[in-house]
Each structure stands twice: as structure tokens, then as C-alpha cells.
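With one protein chain removed, the remaining protein chains of the complex are shown where they sit.
Right after this comes chain A.
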Amino acid sequence: MEDNSNKTDEMVFGEIIGMRDEIGKIQEAIADFEVGKKLNVAIIAGLFGGKTTLIKEIEKLNLSRATKITFSEVVRDKKEISLSGDTKRVVLFDNCHFLYVRKPGGFDIFYEFLDMISSQNRIFITTWNIYSWKYLKEVFELEKYFPVQIVVPAFSEEHLKQLIFNRYEEGEIIFNNGGESDEEPVAYITEYPIELSAIGKKISIPILKINIHYLKKYLLSEKKEKKEGKEKTAEHRVFERIHLESKGNPGVALRIWKLALDYPHIKPEDVGNFSYDIELEQEEAFVLNLILSYQGLKKSDIVDIIGSMLKTDEVLFQLLNQELVFEDENDSFRVRPEALHSVITYLEKLRLVW
């Protein structure tokens, strides 16, 4: 059978799950602007964190008064950020981390942008990659231009379940307990991922857990409901592991789900435990940091920053070889979702991300 979830990728990821408080704050800032109080908004999130989904929702809610501009690669031309006369009063800029290049002379468009958002009579709602934001905050005190800062929160286990289930019909996915027998365990060992930035590694510690979910169902349910109960507890274990491994990052959770799914079956034991042993040279770590901070970088952009085609080839070869990044359909290099937390921990150890 075929997993047809890809067809609905866009649609489901576009549906807003959680984030009601965040939407409320942004709408409040827009409402304040209407009465003369201008508070630019920065939506900040990590890679695959869901900031684009959030800004799309804001666009939907303000269709009549908002203009949205999305940057999908490093902006080289000032015209790309200049606003025409018919631009509405609420301006949504998605992926503002593409407005600078980390090299001397690479901030001219960024300066223009700062000048624009502080001088024009419009409210600017922007999205930023968290690591670019932190860098620009330390270097240019960026937070002063954005009095309202919204950090996209991690998804709860329930929200992740909702996000994944939205892609399938009811009862389409079958959860198995994975054991030889049909019995659901009363206690089980689960791997608890811990990120140790002091040593730059993500490790997993086995933890014994009592299957409270199952026990509750077993003790309280009628006999006919017990079979259903078994599947429900396997489902709970699958999402518990996905939540632990993804740390509530929806993009990472979806990737882990896909890797574990043997359509239409999924077992808790198949939910991967991803830990990468990363050893990189200074230049390689720096490029990895760039790829993480920009979300996706083309090879030409990396060459522009590093200043050497030969070195870039060498570095990218290493990063691809260690399976830390991949090249997407737009020729951009991106961090692998399943390697994301290992990469962050490693770069935190080197203090390349702050």
C-alpha cells in the first residue's frame, strides 16, 4: 500500500495547530497599529519550527489589509525589499534572515530594511530563523526595531499527534506493540534523549516507564474494549517517542514519523533514535552554522561567504558525507531534520550558535 500523506503535505502543514496565543498577540499588534501605535513584530523560530505556517495564518486573517513578501534565498537586489505605492498597511515579510550575507559589504540591504521598517507608516510582521535573529540581535541590537517578539513554541505531544493524524483518514494507520506476543507491556524501556552541549553530543538514556495508559485502560475498561486499548497504548508510545526525539519540532516530528512508518503499520520500536557523532574542522563547523542560520543556502552563497570554491566543495563534501545536510530540489543545502538536534548541540559546544 502507498502512503498518500505527501499529497496533503502543504494543506495539513498549513493548518494552524496550537499557537492561538501567538496569533492573538500578533492580531493585537495589528489592532494597536490601527489606533496609531506602531509595534513591529518578529516571529522567531528554529528550523522546521512552523514560523511560515504562522505567518500564513496571519495573512489569511488579514487578507484585505496585508501584503506578504516571502524571501526564499539570499536577497541581492534592493528592489526586492522596496515597497510599491499600493502596498497595504500591514506588511508581512517571511524569512528575513535572507536579508544579509555574513561577509564585509553583505549588510547593505539589511541596513535599507532597518531604515524602511523604522521610517515607513506601516506595521511590519516578520519571520526570522532563531540563530540568525540571535546573531543580528547581538551585532545590531535588532530587538529594538521589533518591540513584539514571538518565539514559536514547541508542539506538545497532543499537537504533534493532531498534526500527523490530519494527514490520514481515521483508522488508516495501524499501531502495533512490536512484541512477539499481542500483549502490551505493563512496563517498558524508552530511550530519553539528552543534549549535552558541554561535550557537544546528543545521547540517549534508557528509562524504565510504567505503562500507565495501558494499566488504566486494562483495569477500568470492559473486556471488549481491551483489544482497542492495546492499540491505543502502542499509539501513545509512538507519539511519546516522536515527541521526545523531536523536542516538539513539527518538521522534525514529521520526518521521524515518515522514517518509522511502514505504511500502514507503525511500531514504537521503529521510532528512530538519532544521535550523530560530529567531528568537524573550524571551516566546516562555520559552514554548518551558516546553513543552520539561513535554513537553506545555495552553493554560490557559501562560496561568496567563504571566498573559495575549492574550500566550499571540500566542506560540503564533508557535511554531506557525515549525513548532516542534504541538497533540496532548489539546490539549497539544508540540515537534515533528524540530525537537527545533534547539529545544534555540536554548534552550541563550539559557541558558533548563541
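By our rule, contacts are C-beta pairs under 8 Å (C-beta built on N, C-alpha and C of every residue); 3 or more make two chains touch, one makes a residue touch a chain; residues count from 1.
As a working rule, contacts and distances are computed from a predicted model.
The chain that is not shown carries the UniProt protein name "Mechanosensitive ion channel protein MscS", picked from "Bifunctional protein GlmU", "DNA polymerase II large subunit", "Mechanosensitive ion channel protein MscS" or "Glutamine--fructose-6-phosphate aminotransferase [isomerizing]".
Shown as candidates are A:F107, A:F175, A:Y188 or A:W257; the residue that touches the absent chain is A:F107. Across A:I199, A:I212, A:L259 or A:M309, the single residue that touches the chain missing here is A:I199. In the full complex, chain A contacts the hidden chain through residues 102-107, 135, 138-139, 197-200, 282-283, 286, 305, 307, 348-352, 354.
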